[in-house]
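Of the protein chains in this complex, one is absent; all others appear in place.
Right, chain A next:
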Amino acid sequence: MSRAAEESNRRLLRARDAMDRAYAQPLDVPALARIAHVSEAHFTRTFRAAFGETPHRYLQRRRVERAMFLLRETRRPVTDICFEVGFGSLGTFSRTFRDIVGHSPREYRKLAPPTTHVPNCFAMAWTRPSSQSSPSSFGEVSGDARS
């Protein structure tokens, strides 16, 4: 692997970190492409080559991970959580959540495992639902995943 490829990975990681922070905002491809030092046209392709999924899918999983946390840890209405994590409509949220987690948000809230608090980097990475559509993908550790 060339030094240039390592530097490209590192910049893409920086862009992914920015997505983690601004997960509730719309996907800002121009800004992320600037962070990654690639053209807008190439951002999605290079991101996928590095991390195995598109930026859009990564952002969906990040938002769903946040929603799972809020469903577990609060009694807030599902609609509030949907908008707080960045979805524009309850229909899209419910469909995406079920596609990724394998349960509806309300079902997940009933079934969610008890919380164990671990450092946030671990909680964020390990409670993020699988990138594969799955009948149930939330059996990992749960944790305090605020960010």
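Observations, loosely collected:
By our rule, a contact is a pair of C-beta atoms (placed from the backbone, for glycine too) under 8 Å apart; a residue touches a chain by one contact, two chains touch by 3 or more; residues count from 1.
Everything that follows uses one rule, which is that contacts and distances are computed from a predicted model.
Of the candidates "tRNA 2-thiouridine synthesizing protein D", "Tryptophan synthase alpha chain", "VOC family protein" or "Spermidine/putrescine transport system permease protein", the chain left out of this view carries the UniProt protein name "VOC family protein".
Taking the complete complex into account, A:9 is the one of A:9, A:44 or A:104 that touches the chain left out. Residues of chain A in contact with the chain left out of this view: 1, 5-7, 9-10, 12-14, 16-17, 20-21, 50-51, 117, 119-122, 144, 146-147.
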